[in-house]
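Here the structure is laid out as structure tokens; the discussion comes afterwards.
The complex appears here minus one protein chain, its other protein chains still in place.
Each chain gets a letter, A, B and C, in the order it is written, and its residues are counted from 1.
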Amino acid sequence: MAYRSAVIGASGYTGAELLRLLAVHPEIEVAHVTADSNAGASVAALYPSLAAEYPALEYTAYDPADVEGVDVAFLALPHGESQRVVPELLDRVGHIIDLGADFRLPAADYEQWYGEPHAAPELVERFAFGLPELFRRSVSDAEHAAAPGCYPTAAALALAPLFADGLVEPHGVVVDAVSGVSGRGRGLSALSLFSEANENVSPYGLLTHRHTGEMEMVLGRVADVPVSILFTPHLVPMTRGALATCHARAAVDGLSSERLLATYRGFYAGEPFVAVLDEPPSTKATLASNAAHLTVRFDRRTGSVLAICALDNLVKGASGQMVQCANLLLGLPETTGLSAVGVVP
Amino acid sequence: MAYRSAVIGASGYTGAELLRLLAVHPEIEVAHVTADSNAGASVAALYPSLAAEYPALEYTAYDPADVEGVDVAFLALPHGESQRVVPELLDRVGHIIDLGADFRLPAADYEQWYGEPHAAPELVERFAFGLPELFRRSVSDAEHAAAPGCYPTAAALALAPLFADGLVEPHGVVVDAVSGVSGRGRGLSALSLFSEANENVSPYGLLTHRHTGEMEMVLGRVADVPVSILFTPHLVPMTRGALATCHARAAVDGLSSERLLATYRGFYAGEPFVAVLDEPPSTKATLASNAAHLTVRFDRRTGSVLAICALDNLVKGASGQMVQCANLLLGLPETTGLSAVGVVP
Amino acid sequence: MAYRSAVIGASGYTGAELLRLLAVHPEIEVAHVTADSNAGASVAALYPSLAAEYPALEYTAYDPADVEGVDVAFLALPHGESQRVVPELLDRVGHIIDLGADFRLPAADYEQWYGEPHAAPELVERFAFGLPELFRRSVSDAEHAAAPGCYPTAAALALAPLFADGLVEPHGVVVDAVSGVSGRGRGLSALSLFSEANENVSPYGLLTHRHTGEMEMVLGRVADVPVSILFTPHLVPMTRGALATCHARAAVDGLSSERLLATYRGFYAGEPFVAVLDEPPSTKATLASNAAHLTVRFDRRTGSVLAICALDNLVKGASGQMVQCANLLLGLPETTGLSAVGVVP
Partner (left out) sequence: MAYRSAVIGASGYTGAELLRLLAVHPEIEVAHVTADSNAGASVAALYPSLAAEYPALEYTAYDPADVEGVDVAFLALPHGESQRVVPELLDRVGHIIDLGADFRLPAADYEQWYGEPHAAPELVERFAFGLPELFRRSVSDAEHAAAPGCYPTAAALALAPLFADGLVEPHGVVVDAVSGVSGRGRGLSALSLFSEANENVSPYGLLTHRHTGEMEMVLGRVADVPVSILFTPHLVPMTRGALATCHARAAVDGLSSERLLATYRGFYAGEPFVAVLDEPPSTKATLASNAAHLTVRFDRRTGSVLAICALDNLVKGASGQMVQCANLLLGLPETTGLSAVGVVP
């Protein structure tokens, strides 16, 4: 294979998903996996699902010297750790793809939403915002990328065509979204227990969820004016999947569902991972794939636009997006090793 | 027991749930159960869960003569059938509690949302809208009641205190809601299959779901001005439970989450089945109970109010509400035979 | 109410289930709840589902002086703690109902299966084995009872009629059983996470599960000869429910499924919580109820008997069984406050 990679933080769900995806990637091999809490364990012991592809791979404690020289370092770390790791990795690896929020937001916005100063603000601009469908050129041109998670990806893909054309008002936007429990990670917490999450829908993070700032930033860039959003996430009883149901007020006359669907099809023409559907999308059709499924409607009765996006939170909303960014950074075809076919049923 | 009842349409999920609830009701006995498609079958065969309480009860084909003289007839019929059954039941039974939409909407509204003329428009006014928390007096005074289902109940309970006090604008209201699969009933359809619904979230009925009109009617009565709503339901992978996440724009200054919570606690003071929580409600806490759990927030950033209601779609959103109405119509204590304790975990 | 109770270890799932069941018990009130890890928290905060019945109840740290004088102490403690608590409770409370293994097995057997000596072996004989359907008289006559959990209850109810009549060989018995994830309790562990347990069936405890000894003891008493069993439990992706599929070799000629069904119906005649069904039982029909559903078959091809029992692991397999025992110890009708109607769907 052409490129060697390291996965830093490889024992959590997004790390394991990277290993699953890279197992079929023809150009990127996994040379090194780190996991401080599982150092010494084998990948096969923690994830028997991966044993066939990684029979001998073992987690090591993170040490920057170990990953010296890899072409790509994938960071799948808990919130806040990337900004401590990145400075010592920058000169050691070819490209960094980070899944943390640390390098997605300007340092000032980071401090506002995360409640603490950024430890490496001067490095933020070296990372492209890793959502290729909206910022492909900046990703391709960048050294490094910070890939957004499931909620910002779903909301941004759902709303971007509206803001790009100035079809909706920049304020009064509502995003109600759901996510499967794997979005909470592999850490132990009562809310993640089967007996708590099963047969349950739980809204959380009311008014203040940190991804709100990211959605506003991305759509503000697309709209070229500030955008404000009220975002409400809900935990639903499934392992994978995220779906954003988005509402915005029409800013122009003459909208119709047909016109909006045509606008979306034009906006996403040629995108290998985005499908604009006539029918409402559902999460399962995207399961285990890098696809995002969208639809859009204009409601004449209330003068508002309804846009919906479904995706797999661990693929297009995490590890698949990272691989897509890696392909761009390495100059590979963007779809290399990625599939848009969902596991159904 | 003091009263005899019949359940018309007793083989579906809401019918079975009525039998479950009435099994512990100390004043209402089940004298008769009809189910055209399962006539001749025993309740115990179709629902082994009910065998202990109804060892010998058998479904019969519906015949109005059979239910002559019962104190209460509970109608748990498919959409549109109530208007054909009610005329011949009115003089035969003491009270009718209908779960269909037929007698919930004015005949003109019915035709608008259901696309067909009403077969018995002159009888609609004899039915109270069976949501006791908002229309208790009219239910108590009525002969008959038409109980609303899970979505209108959840949205109405979540938003009513806002409209009652004129705190929000009557337009631009957004209701995004989820329901468990039992809300689709026991009928066979591909969308209700486990392998389709599991690990899946599916929005449906975009822009045109029939419950929209009902929500607008109820909240319009509460607000005393017309209200318009964009309602988007989603199917989620659980059997029971419904949750409505509602958004409205503030119409007054000086709102805060604290003030709104106090308003809600005042509005629902003394209600045995409504709990106003500081924390976000979740569906599971209400499972198999007649409880509705609410919370509310004011988002200063966007100037909008967020109100959420969780309940069990088969109890407070269907059969429990019917029993609550029956208690009122019969002059029994409203909580007779009903519990607000959920089955958790 | 006639009797006052304390629930020791009331913040776990079996403790919460006791509170749910006792909320509708007309003769036993809950005076005191302890939970060392949640001392100071309110029941309503930990379980919003219970708030309507216990609005002001708070967990305290366990202190035997606090429960002095209650009529019944329900112990829902982690394995091994009962034997430390019981000695100091014996003179302070009327009756103890323990859900731990500590007082279910003779001290020697306890040491064999649990790998540590029993701390209070002299007290074991003061506890009846709390499975009323098989040992009703000894429970009624006892001061205290140790109620068995879901697997021994399901296997014992499934197999007892065979051993009571000497219809099967005492060796070569196979019990393959499944349990919902709530059987693992509310403690945090990776196996209990939604994302691990969902869409998964996991056998565990191969050859050595501790409940094996209990099954052998109970059925040995019924058979009056030693019985040996190979028991294999499996975790399945549901919250509640347990089902034991049991195999034994016929020891007599002339068996048939019809004869066995008749034998079972005779053996369990009059039992309010046991239903012998012609059709295979399923767990859901018993959900949230104290019912056990059974069936039995004779397989002429292989000369073996197949017996199956389904129940709710948290009710008949835990807290409901404790209430049933309490009713017997207190001289109340055995069904007081308990239901055999399942929550379906």
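Operating definition for what follows: a contact is a pair of C-beta atoms (placed from the backbone, for glycine too) under 8 Å apart; a residue touches a chain by one contact, two chains touch by 3 or more.
Nothing here was measured: the structure is a model prediction, and the numbers come from that model.
When the omitted chain is restored, the residue from C:Arg137, C:His171 or C:Arg259 that touches it is C:His171. The hidden chain makes contact, of the residues C:Ile8, C:Leu75, C:Ile229 or C:Ala291, with C:Ile229. Within the set C:Glu143, C:Glu199 or C:Glu258, the residue that contacts the chain not displayed is C:Glu199.
Mapped onto chain A, contacts with the missing chain fall at residues 13, 16, 20, 23-24, 47-53, 182, 186, 199, 239-240, 272, 275, 277, 279, 281-282, 284-289, 291, 293, 314, 339-345. Seen from chain C, the chain kept out of the figure touches residues 171-172, 174, 176, 178, 180, 195-196, 198-204, 206-207, 228-230, 232, 234, 236-241, 243, 245, 247, 249, 280-284, 287, 295, 297, 299, 301-302, 304, 306, 308, 310, 345.
Contact between chain B and the unshown chain involves residues 13, 180-182, 184, 186, 188-190, 192-199, 237-239.
Heads up, the rule we're going with is that only the chains that are shown with their structure count from here on.
Averaging the CA coordinates per chain and comparing them to the mean over all protein CA atoms picks out B as nearest.
With centres taken as mean Cα positions, chain C sits 36 Å from chain B.
Per-chain Cα centroids separate chain A from chain B by 38 Å. With each centre defined as the average position of its C-alpha atoms, the distance from chain A to chain C rounds to 45 Å.
Looking at chain B, residues 199, 239-240, 281-282, 284, 287, 345 sit in touch with two or more other chains.
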